[in-house]
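Mind looking over this structure? Questions follow.
A single protein chain has been omitted from the complex, and every remaining protein chain is retained in its original position.
The letters A, B and C name the chains in turn, as written, and every chain counts its residues from 1.
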Amino acid sequence: MLEATSKDVQAPAGATGSDAERPARMRWAIVAAVVSVAALALLSPSYSLASTVLIYAIAVLGCNLLLGYTGLLPFGQGVFFGVGAYAAGLSFVHLEFQVPAGLAIAMLVGMVVAAAVGSLCILQRGVSFVMLTFAFAMMFGHLVYVFSDITGGENGLRGFPGMSFGFFGSRLMALNTSQAMLGVIAVCFVAVYILLTRVVRSRFGATLMAIRENEDRAAAIGYNTTLFKLMAFVLSGLVTGLAGGLYAMHLGTVPDTALQLDISVTILIMTILGGTGSLYGSFLGAVVYLLLTDYLSQVWDRWQILLAIALIAIVLFLRGGLWGAIEIARSEIGHRAGRRRRRGAGQ
Amino acid sequence: MNQSSIDRRMFLRSLGIAGAAVTAAPLLYACAKEDAGQNPGAGQSGAVDADALTLVSLYGTSGLQAELGQEGLDGLRLVPEAFGGTLLDRPVEIVAYDTQEAIDEAVRRVRESTEAGAKFFVGGLLSSTALAIGEEVNKSGGVFVTAAGADELTGSECQEALFRWSVATHGAIQETVLRMIESDSSRKRWYTITPDYVFGQALLDNAKQVFAERGIEHVGNSLHGLDATEFSGYINNAVAKKPDVLCILNFGAQSTTTIQQAVAFGVKNDMEILLAWSGGLSQFRALGPETLEGIYAGAQYWHTVDAPGNSEFVDMFREKYDKNPSYSHAAGYISGKLILDGVRAAGSADPAAVVQELEGMKYDGPTGEETIRAEDHQVIKDYYLMKGKTASDMEDDDDLMEILSSGQSVTAVDQTGCKLVPLGG
Amino acid sequence: MTIESSGTTHPSDSDEGVPALQAVGLAKRFGRFTALESIDLTVRSGTLHAIIGPNGAGKTTLFNVLTGQLAPSKGTVLVHGESVHHVPVHRRLGVGLARCFQVTNLFPELTVLENVRLAVQGRHSRHAFDCWSTVGRNRGPIDQARQVLERVGLQRVAQRKTSELSHGQQRLLEVAMSLAPDPKILLLDEPTSGMGIDDVPVMERLLTQLTGDYTIIMIEHNMAMTMRVANRIAVLVAGRVLIDGEPDEIRADEGVQRAYLGEGLSA
Partner (left out) sequence: MSSELLLSQLVNGLGNGLIYFVIAVGFTLVFGLMNFVNFAHGAFVVLGAYFAFELLEREVSFWAALVIAPLLVGAVAVVVERLLLRRLYRMAHTYQIVATIGLAIGIQEVCTLIWGPNQFTLPAPESLSTTIEIGATTYPLYRVFVVVLTATLALGLWLLLERTRFGAMLRAGSEDADMVSCLGINIYLLFSLTFGGAAFLAALAGVLSGPMRGLSPTSGDSFLALAVVVIVVGGIGSYVGALVAALMVAEVQSLAIVFAPAFGEVVIYALMAVVLLIKSDFIVGRLARA
């Protein structure tokens, strides 16, 4: 049998860089996140597009935690996204919750569903795991219509009150302009980015990477790999649920498409386009995918042919995705600079 | 060949691709800003020109609704020519976004266009998209005309900015189920096939109401999921109940497949078939004359209706596209035309003034005399009951159906439950 | 290479009487094929007990049963007198059993130091659930990992990726991985397999140092080295223990020669 292992996924390097760089890397990560969000807000054609990019970027971070750092190909991230959106939506509509409480509910429900679905999916490995997440994604997609009196079926969940930011009824800020929405979403993105950067650099993250590299050996040296994979799923569910909650808040409704398979496929494509080599790759994936889609869909009706070509090209030539290209560029430039310095010294 | 040299060769190739992708985005984006001549600053959409009279099309021209979306846009594209290219000495322009009928896409496009100064919107094939667009356009104080089917659009969720051209589920059932019952008393036993979602449920409730009023025996109903593709089971169910009429309440691709499988199972020779909500000429072409022969269908529009408003539209359409217009073409055309008629009558592009003019307006539309009801912004127009012609008496390829009856029936104002949400509300 | 006392004392604490590891009436059947037939094996603490035998004698199956990879069809495995055959793989370390694999089975994209740190921390994997403090501050395990690397002579390549090591170095890393969780019993599956001529003495020196500190059970084909290094040797043929004794007894026993070597053993 031709041996195809998940090792080919462009794997981030081990966590134990030399000790001296540790704090510096953290600060660089925070600065990178804040600067990128600011640049996106300025350059993006519209605030609402910038908000959409950041919402999907959060979901892609959650997906990368599983794909890049744990070696699991999750086909069901749309489930946690949709469930988070409906949870937040229902709390806005029926319980008059304000933004922070609604998002908290979205995260909580995202975690609970991730624990349930995850605990079943990680019983299988390899392609069977992928097929299981695919099955759950399709199943949840249909449940939207089976419980249409709760979810509003194909009309979507409607009747959102005006979104406002505040705690226990106090209205600190009305979220009725796209700038205010972008502000809340940007803060959430930076917070999630920092949280996940800490996590992937922690002992937990290092163990996830060990499981990605060689799950049998990780078990042999004493790690209950099933439990770690479940923890990774729950964390990914929390982050993706938050993205779903922000999606509901930003849209002012929850469309039935929020829980369909397409969302899972889109999140996956962005994760791989961006590159699973680092968390920043996930942000890149969301930005390039959505900006290009936004532009190309106005230029040519059949713009998805370009998307198809891009996907195939990435798999053949650029498995590291955009982040892989940057890393190769960096090592290439470093390589050339090195040669120039040596040649210079030679004369 | 060790690892590093493979990377170098890979690098050269990937640089090409990554370079293309990364540089392409700002490059394409830059020239998009140039040709739109937009003043700088984030939030400006590339395509909308503030000083033109812009009609923004939100039809999904790719994805599942690509067919109807493309037709709607083609119909809308006739409107600038219908007004000679300018109105109130401002150029009439169409800006089209492919929303793929996705709510997040559509809402984002509305916000971007409003930020760029656009006020007038057309589109929304699916009820969910139309409801979301209506709410968003109303919040930003614009005008939106749609042809989507959900009753809520001019019912519980009506908005001052939203006008609906197509007849709602109540009118469609009255003009098809009720007409057939009245015209032939032998139609006593009816079996319905219904899609298990909100729009399908509305059609079923209206049908049940008619059955109750007329003492009709509703022998059975089959509910099916939104993406079911296999209906032979439901047809078997129906045949087992031996109804007089098989009433099909799903629509679009699913209704085409249902009819096809029903005809294949030889259902036509032991019962009549009614498609309450058809997609008009395009759907009938897909079904073909043999399948359509003897089948009843309800339709919003038909190109052979002799009315001044229709002949003007059909001539213009044939001249531009060299074929007969279908329902979605007419919807796109009239939606755009209504808005500009309102602007011309109001003498200004201010949405509030345009809404005032449109409320209660009577005009010659594609289905003859049409009136816009002021209380719920529902257009009161004809809905047709048609029957499939035999191949022999078809005059040309499009002469597939014969109009049996048409009429204007609409829910009484006090029963619609509509309280117009004011602009900006 | 001096060995600082790493705090925990080893075999001396268990008295001479109780053997480190005992297999009692072990049998393993795969359907109708009997891989192991009523194996009785006693391994004294602090000794190196080699298991040799022709291919297909059931050596690796025995190993898999001892390490919990496979459940025995019959019989029990006792570690310091307690039965362990029902303990799942990831808790085997708890009872002091650490294994190195015949086919190199490491974390290729992670650094050598990280491989060993993971192995060290595997003993108390609860700490691994800490999502916040960065790995760099994981002082204890990192220091212990560096010590183990020094012991096997890999401290110079600590920051290199495992995939960039030579085969010999990877075999040393395999042994380091089993040393890392400071076990009582080391199960080494052909440590010298695939090693070059010049690497074998390195491994031999390491094994002689480890004997005494740890109880070692080793499967090995390199007869010359085994004879020099092992305290006792068990010869496994067709799923049964033919003979279990001192190296000299084994060399002299014609049964072993006939069943296993065919020609003289006086290498």
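Here is the rule we use: a residue touches a chain if its C-beta (ideal position, glycine included) is under 8 Å from a C-beta of that chain, and two chains touch if they have at least 3 such contacts.
What you see is a predicted model, and the numbers here were worked out from it, not measured in a lab.
A.B. asks: Identify the visible chains that the left-out chain touches across the whole complex.
C.D. replies: Spelled out, the missing chain touches these shown chains: A, B.
A.B. asks: Looking at the full complex, which residue from A:Ala38, A:Leu95 or A:Met131 touches the chain that isn't shown here?
C.D. replies: Checking the options A:Ala38, A:Leu95 or A:Met131, the one contacting the hidden chain is A:Met131.
A.B. asks: From the listed residues B:Thr229, B:Ser348 or B:Thr390, report the one that touches the chain absent from this view.
C.D. replies: In the complete complex, the chain left out is touched by residue B:Thr229.
A.B. asks: Touching the absent chain in the whole complex: find that residue among B:Leu58, B:Val95, B:Ala202 or B:Leu287.
C.D. replies: Checking the options B:Leu58, B:Val95, B:Ala202 or B:Leu287, the one contacting the hidden chain is B:Leu287.
A.B. asks: Against the chain that's been left off, what residues of chain B make contact? List them.
C.D. replies: On the chain B side, contact with the omitted chain comes from 62-64, 66-67, 70, 196, 222-225, 227-230, 232-234, 236-237, 239-240, 253, 256-257, 260-261, 264-266, 282, 286-288, 290.
A.B. asks: Please identify, in ascending order, the residues of chain A that touch the omitted chain?
C.D. replies: Within chain A, the residues that touch the unshown chain are 1-9, 67, 73, 120, 123-124, 126-128, 130-132, 134-136, 138-139, 142-143, 145-146, 226, 261, 265, 268-269, 272, 302, 304-305, 307-312, 314-316, 319.
One rule holds for everything that comes next: only the chains that are shown with their structure count from here on.
A.B. asks: Work through the pairs of chains, note which ones touch, and then classify the graph as line, ring, star, complete or other.
C.D. replies: Contact pattern: an open line, chains touching in sequence.
A.B. asks: Averaging the CA atoms per chain, pick out the one whose centre lands closest to the mean of every protein CA shown.
C.D. replies: Taking the mean of C-alpha atoms per chain, the most central one is A.
A.B. asks: Starting from the mean Cα coordinates of chain B and chain C, work out the distance between those two points in Å.
C.D. replies: Whole-Å distance between the two chain centres: 73.
A.B. asks: Using the average of all C-alpha atoms in each chain as its centre, how far is it in Å between chain A and chain C?
C.D. replies: Going by mean C-alpha positions, chain A sits 42 Å from chain C.
A.B. asks: Can you give the whole-Å distance between the Cα centres of chain A and chain B?
C.D. replies: 35
A.B. asks: Per the contact definition, I'd like the list of chain C residues that touch chain A in the complex.
C.D. replies: Of all residues in chain C, those touching chain A are 67, 89-94, 98-99, 101, 105-111, 113-114, 117-119, 121-123, 125, 127-138, 142, 159, 161, 177, 180-181.
A.B. asks: Going by the contact rule set out above, which residues of chain A touch chain B in the complex?
C.D. replies: Per the stated touch rule, the residues are 41-50, 52, 142, 145-146, 148, 152-156, 158, 178, 247, 251-253, 255-257, 288, 291-292, 295, 297-299, 301-304, 310, 313-314, 317-318, 322, 324-326, 328-329, 331-332.
A.B. asks: Which stretch or stretches of chain A touch chain C in the complex?
C.D. replies: Checking each residue of chain A against chain C gives 7, 11, 13-19, 22, 26, 198-199, 201-207, 209-210, 213-214, 216-225, 228, 231, 235.
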